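Got a structure here, written out as structure tokens. Questions coming.
Excluded from the complex is one protein chain; the other protein chains are retained at their positions.
Labels A and B are assigned to the chains in the order they are written; within every chain, residues are numbered from 1.
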Amino acid sequence: MVQPSFSHPTKREDAGPSTSPTAALDAFLDNQHQSYYEELYKSEAVCLCILRSLPPVCRHIILHILWSHQPIRTVDVKLFLQMDLKTPLPELDEVVRPALNRKILHPMIHKKAKMQWPMNDTFKRGLRNALTGLGTSNSFGVPFERDTEEGIPTQEELVAYGEDTFEGILKYMVSSGLEIGFPVARPQEEVLQLLHASGLMTDPSDPTGQNPNINRLTITSKGFQFLLEDRQTQLWEILMYYLSAKEANSERSAVVLSMFFSLGCMQLGQDYSASASFPHAQAALNDLAQYGFIYRSSEDTDQFFPTHLATALCSGDATVTKSQDADEKRFLILETNYKIYAYTSNELEIAILNLFVDIRIRYPNLVVGKLDRKNVKAAMEKGISAHQIISYLSSHAHPQMYNSPPPLLHPTIVDQLHLWDRERNRLKAEDTVMFEFFSKELFDDTEAEARANAALQHSIPSQKLLFIEPHTKAAITEFVKERQARLRSGI
Amino acid sequence: MAPPTAAVSDVVKSYPKTTAPSILLVILDIHPLSWSLLASPPPLPPYPGHPTVDRVEASPLTLNEFATILMVFLNAHLASRWGNEVVVYGATAGRARLIYPLPPSAEAGPSKPKPNSYRPFQLLDTRIEQGLRELAAEEAARLEGDSVNSVNEPTSIVSALTKALCFINRIVPAVSPAAALADPTASTDPAAPGVTGPDKPETRILVINATPGASISATEQKEANEGQKSQGGQMRGGYVGLMNCVFAAQKAKVPIDVLSLPPPTIDASPPIFLQQAAHLTEGIYWQWNGRGGLLQYLHAIYLPPPSLRQHPFAVPPQDAVGFRAVCFCHHKTLDVGFVCSVCLSIFCEPRPVCLMCKTRFPIKSIPTLKKLATYIEPIPVPDTIPPPVASKGAGAKAQHAADGDKRDKDRSRREGNGYHGDRGEPIEVD
């Protein structure tokens, strides 16, 4: 019997393409109403970032008609895309679906014997102003009026500050789950609150989740999955958790969200004035400092510097940027004998690797280990899935690994990880009530009734056995008794 | 929400999900005499069948206005993807200069960031403005200085092209990452973007030509034939230089797009060598029709990156390329010429000794060759758009009948100015 291969292209189960780092943001935005977008699009920075987040074809269609006065006509789109003129309208809708979702285009209307999509005027104005610099909302950040040139951190210092702060949070998460004793500064209270509220960490001694002792948080399986994702995804998820917390408090989140986008358009190394740039979101700005997005030399100063975590928020389609981070993040070599060589000295990365790799040798710049069954299964017990391990290995693969023919990770390893995942779920156990019949008629009737009530778990006609959900036992029993009475009295 | 029917889009699924970052190099022709022509254009011929278009007057175009339009277009290019870059060269009479980005050694006054403009846009725009002013000031200084006649020199597009190609070669190294690993001593520019796999940037060159005239001949006779004024029309560096650039671009897979500003009313015979350049490198050649709307045209035609052209985005029809060459001895444009079989250089009449490679050919063959040449008919230049269908309705095409030179055969050709295929409606103007 030929074993099914997990890498077989047609039989891929839930192996979707790697989601973009802004998946959390997209999910949030898809649920918002028109009015939310109206407020968002008042800021030119938002229009610019949303434009860049669209898929390329959609993006260019929008840019194509940006400067015209009329709505986009479907015939124009068909000609521009060289589509057949008889293409049905729903298909055209699909082409511009991303723009419709972001309320850049309004749904198709019929006007003057043509079908067209009117464009959102706020967005149009915002994008035009972004391109020409004629906006008035100061959305790209008001620079700070500097008195002296001293005390200005360099770009390297800002990058180091951002990295340290954010990694500190991650290290705190990792160290709570393992017994590793590397010294870790505890993040501040609001950060811990957020980690708890988002489900990334939990207090094991608090079953209800309402009254956690935030000094005693440990990491959850969701937290482990969070650790394995790439940096962009992590950043956006943190921001989205923050935003949802604000929404839960029924505060206005549109202002905060446009602040995120404005930060994404700022320049690394340039100082900005907090009160002038974000007059309505000062509190949120302060909160962001705790995660490493901005640097402020002291609490009450008006001057702040965005770090690379903020400025790289809107950059790229999940491909690495030009920064030196790119090379440091790609350090893994995976061999077909399950050995892993990690050229890194970053404590956090090593701690993450320790979750599912059996580390054998440690040098100052190299860590050697083996993908062990025991370790991988232990990681799976903690909630990490095979897909996550695979995507982590792929995204941190050393450039040398791209030299061998694709696929990047050898199918042996990939399949084995899936198999280890499968092994955990060999048997499925569910509570049940077994009904054994001796009369075919009674059996059939009861089976039909159980199916109708969606109470049936399994049935064996040959042995006249029925397996019923326990919570429906009383109802089915009643039914059976009533049937029995009827059959016995000969109806 | 449209229900997911079976018809829903294998087409949409086939669109690329991401594109590589794109580097756009612009070569802007700022020859002062050409721009003076553009600033006072002759009136446009009537445009039958489209009263809205017909009403539009010929719009004068000054360098200021065009620079503004160009800046917005370049901003749109930078906006369309994170990681896109822009490089601008200015080409004027006899010289070409890099305007943006400046090398780090040059002192660029650090301007304060403005809160309403995205910093990269601001840097680009201020620098372009500054650079153009500097170039213009230099030109003025030259005029007042001794070399008044220098302004008669043709625009040095070839010079700018070579600089652009060298820039590309530096930024996108030809060596593959594997080879780089094998030879770690090969120096790589630390500022160069990553070149692994999907990150490798794609480059293209956009030449904005303001100078009318096709010929690069140096002879007065040819200019008179073309009916040109005595000044513009030639390209410095010559035919050979331009062709070398084109072949280098072809090899490096860098498309050369050409935007020819002089409308057909000023320039009856558009620059054929730029057309050939665009054709050989799979770029887009397009001539402005003089009716305004340049911003929209730029966005529509030149904004999509090369990976998105042809599929799915439409481009203007690129068929009307005049495939003529220039003889190496007199720099005359030829339809029929004689080619050395050793070095493939082209001459207008058969020679016993090739000028370039010095190969000797038998003298006896020369008369026969001359006789055979008379039998060859030059290939007519195809129409851009087929002639309009006589019936009303879908078929009306946009035509400018431009009468070409009477001397050469088959010079009357029809130029199309829009690309809307069947519909033929150009984009409406502001």
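Note that a residue touches a chain if its C-beta (ideal position, glycine included) is under 8 Å from a C-beta of that chain, and two chains touch if they have at least 3 such contacts.
Please note the rule applied: contacts and distances are computed from a predicted model.
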The complex's invisible chain, by UniProt name, from "GDP-L-fucose synthase", "Centromere protein M", "General transcription and DNA repair factor IIH subunit TFB5" or "N-acyl-aromatic-L-amino acid amidohydrolase": "General transcription and DNA repair factor IIH subunit TFB5"
Where the missing chain makes contact, among the chains that are shown: A
Selected residue (touches chain absent from view) among A:H33, A:H69, A:K86 or A:R426: A:R426
Among A:S205, A:S275, A:T336 or A:T477, residue touching the chain not depicted: A:T477
For chain A, residues in touch with the removed chain: 358, 370, 372-374, 423, 426-439, 442, 457-458, 460, 463, 465, 467, 470, 473, 477, 480-481, 484, 487-488
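Note that only the chains that are shown with their structure count from here on.
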Residues of chain A touching chain B in the complex: 44-45, 48, 51-52, 55-57, 59-60, 63-64, 66-70, 75, 79-83, 88, 90-91, 93-95, 129-143, 265-267, 270, 276-277, 314-317, 319-322, 326, 399-400, 402-403
Chain A-touching residues of chain B, taken from the complex the two chains share: 2-3, 5, 7-9, 11-12, 15-19, 72, 75-76, 79-83, 112-119, 121-122, 125, 177-178, 181, 193-194, 196-199, 295-296, 299-300, 303-304, 308, 311-314, 420-421, 423, 427-428, 430
